[in-house]
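Shown here: the complex without one of its protein chains, the others still in place.
Per-chain numbering from 1; labels A, B and C assigned in written order.
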Amino acid sequence: MTRLDRLRSALRAFTAERDWKAFHSPKNLAMALSVEAAELLEVFQWMPEADSRRLEPATKAAASEEIADVLLYLLLLCDELGVDPLAAAELKMASNAQKYPAEKARGTSTKYTRL
Amino acid sequence: MTRLDRLRSALRAFTAERDWKAFHSPKNLAMALSVEAAELLEVFQWMPEADSRRLEPATKAAASEEIADVLLYLLLLCDELGVDPLAAAELKMASNAQKYPAEKARGTSTKYTRL
Amino acid sequence: MTRLDRLRSALRAFTAERDWKAFHSPKNLAMALSVEAAELLEVFQWMPEADSRRLEPATKAAASEEIADVLLYLLLLCDELGVDPLAAAELKMASNAQKYPAEKARGTSTKYTRL
Partner (left out) sequence: MTRLDRLRSALRAFTAERDWKAFHSPKNLAMALSVEAAELLEVFQWMPEADSRRLEPATKAAASEEIADVLLYLLLLCDELGVDPLAAAELKMASNAQKYPAEKARGTSTKYTRL
């Protein structure tokens, strides 16, 4: 059992013990995920781009906590939908490799609106 | 090496081969993550909450692809920041367990603005 | 001079008096707008859809404050970009009227991903 599997089990138990399944419709979880993603964005809001590459410890800790929230809601959503996040990401990686061949995509973000 | 580790390696190689590191400041990646989270939200936008619990295959596939995008940007951001996403999530789980004791939190979302 | 014009003038003066123009790049303002939109979303996060139609006074006040923030950042962004928000909205209304003819669109959200 990987750490990710253990995390998903713990999250399922956490939700069940609190009777929170009723709140955790995929629609609500997608909202919560979006809210957490915005809280993560807020950490970088007025920061010059270069500064975001060398965060102070307190700022890095704040970012880290929001990253945790995004991941936890993503895993909850995957559980509700019956989606395997790793399989989905592997599939997308394969599709991105075809969509953005390394030779053509090098150093340009012009056609680069997705990963 | 777990599947998650392999995914992170593949993602690093993918970015390096395309010289995309320059675009991948944490500030930009947090924006991209937020945009993908909103695309995931869009899947559920006008849907009655109950329907979101039983998606049609095409809608589930669309949600799955956006979940992949969110996860991939989250992993890219973690790499840039030097954050271990599993460790961050495990820490947050421990903190949530203290913040929302099972007995008190059961079935209520009143004080429940975070996970 | 309309109330909207007065608001835009006041906002310009407010920003100038604080030397905040330097922070107010369109990129940063679009981030701030997105963050405020998510704070507005958070008000409705775990709420059954029907309840969102009859908010309690304190919740309505919270929503109202986030609405204000969204509008203020939207106006700041318009100022920076030289976009007239009313003209843009009037144009979009005309385009939506063509895109969604009343007879065809009635009561269906199927093709309804935009307004």
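Assume a residue touches a chain if its C-beta (ideal position, glycine included) is under 8 Å from a C-beta of that chain, and two chains touch if they have at least 3 such contacts.
These figures come from a predicted structure and were not determined experimentally.
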Write the list of chain B residues that the hidden chain touches.
23, 28, 31-32, 34-35, 37-39, 41-42, 44-46
Counting contacts across the full complex, list the positions on chain A that touch the omitted chain.
31, 34, 42, 45-46, 48-49, 109, 112-113
Note that chain C touches the chain not displayed via residues 2-4, 7, 10-11, 14, 17-20, 22-23, 25-28, 30-34, 37-38, 40-41, 43-44, 47, 49-50, 52-53, 55, 60, 63-65, 67-78, 80-83, 85-86, 88-93, 96-97, 100, 102, 105-107, 109, 112, 114-115
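In the analysis below, only the chains that are shown with their structure count from here on.
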Quick one: compare the interface residues of chain A with those of chain C and tell me same or different, with half as the dividing line.
same
Distance from the mean Cα position of chain B to that of chain A, given in whole angstrom:
2
Whole-Å distance, chain A centre to chain C centre, using C-alpha means?
26
Residue numbers in chain B touching two or more further chains are 31, 34, 49, 109, 112
